[in-house]
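For reference, the structure discussed in these notes is given below.
Removed: one protein chain of the complex. Kept in place: all other protein chains.
Moving on, here comes subunit A:
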C-alpha cells in the first residue's frame, strides 16, 4: 500500500517534470527566440518578396498545408501571421483546423485580422485569398474573398475546419452515396476508393494535404479529416503564440527533408 503511494507520487513527479520541461521550452520559444530573431534580421519589415524567395529555396513544398491549432487559448494575430506567410509563400491551399470550431464560428473576424496583418507585410498588394467554411448536412459552402478581383489572379484558398469535418465528411459522403443507391442511380457494388474520393471532393475540392503542422502540446489529430491524411507528414510545434517567421521556415525545412516511398 505504502509502496503504491510512493510509486504514484513518483509518477506524478515525473509527469510534472516533463510538463515543466515542455512549458519552459514553450516560454523559450515565445520570449527568447523572438527578440533573438529580431537581432538576426527580422527587424526589417517582412516583405512578401522575401517569403517568395524563401519558398523557392526549399527543395520540396506542400501544395496544401494543414494548420492544426490545439491549444486552449488561441491568438488570432499569430494565426493570421501564419496564414499571411503561407499566402505569401504561394501555397495554393490551406486548411485551418481547431477541434472546437473557434474560427468556424466567426470567419469574418479571421478575415479582418488577416487583412490587417497582410497590410503589415510590404509588397503584399497582389496577394488574394478566399476563406471557405464547409457546412455539414448538405448546406452551402460559406465564402469570403479578401478583395473583389475580376481578373484571374492566383488566389490562396483557405478552408476553416473543426472536428465535425473529419469523420463527418465521410459520413456525409456515405449518406449521399446511399441516397443515390436508394434512388437506383448507382449499384452498391460499384463503390470503391476512387468513387468515394470523388464524392468527398464535392464537399471540399482540395487535394490531400502533404503537411500538417500541429500547434500545441497534444500530439493527437483530434478528429482531423481521416480520409485526407493518408500520406500526410505530421510535424509538431509546442505553441503558435508569438511564433516568428524563421521558426515557421524551419518547420518547412524539416518537411522538405522527408522522403516518401509510397509502400515500395
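A few remarks follow.
Please note the rule applied: a contact is a pair of C-beta atoms (placed from the backbone, for glycine too) under 8 Å apart; a residue touches a chain by one contact, two chains touch by 3 or more; residues count from 1.
By definition in this document, contacts and distances are computed from a predicted model.
A single chain of the complex does not appear, and UniProt lists its protein name as "Alkyl transferase", one of "Ras-related protein Rab-39A", "Glutamyl-tRNA(Gln) amidotransferase subunit B, mitochondrial", "Elongator complex protein 4" or "Alkyl transferase". Within the complete assembly, A:221 is the residue of A:51, A:65, A:158 or A:221 that touches the hidden chain.
By the touch criterion stated above, the residues of subunit A touching the omitted chain are 4, 7-8, 10-11, 14-15, 18-19, 70, 99-100, 163-164, 166-168, 170-171, 173-175, 177-179, 181-182, 186-189, 191-193, 195-196, 217-224, 226-227, 229-235, 258, 260, 262-264.
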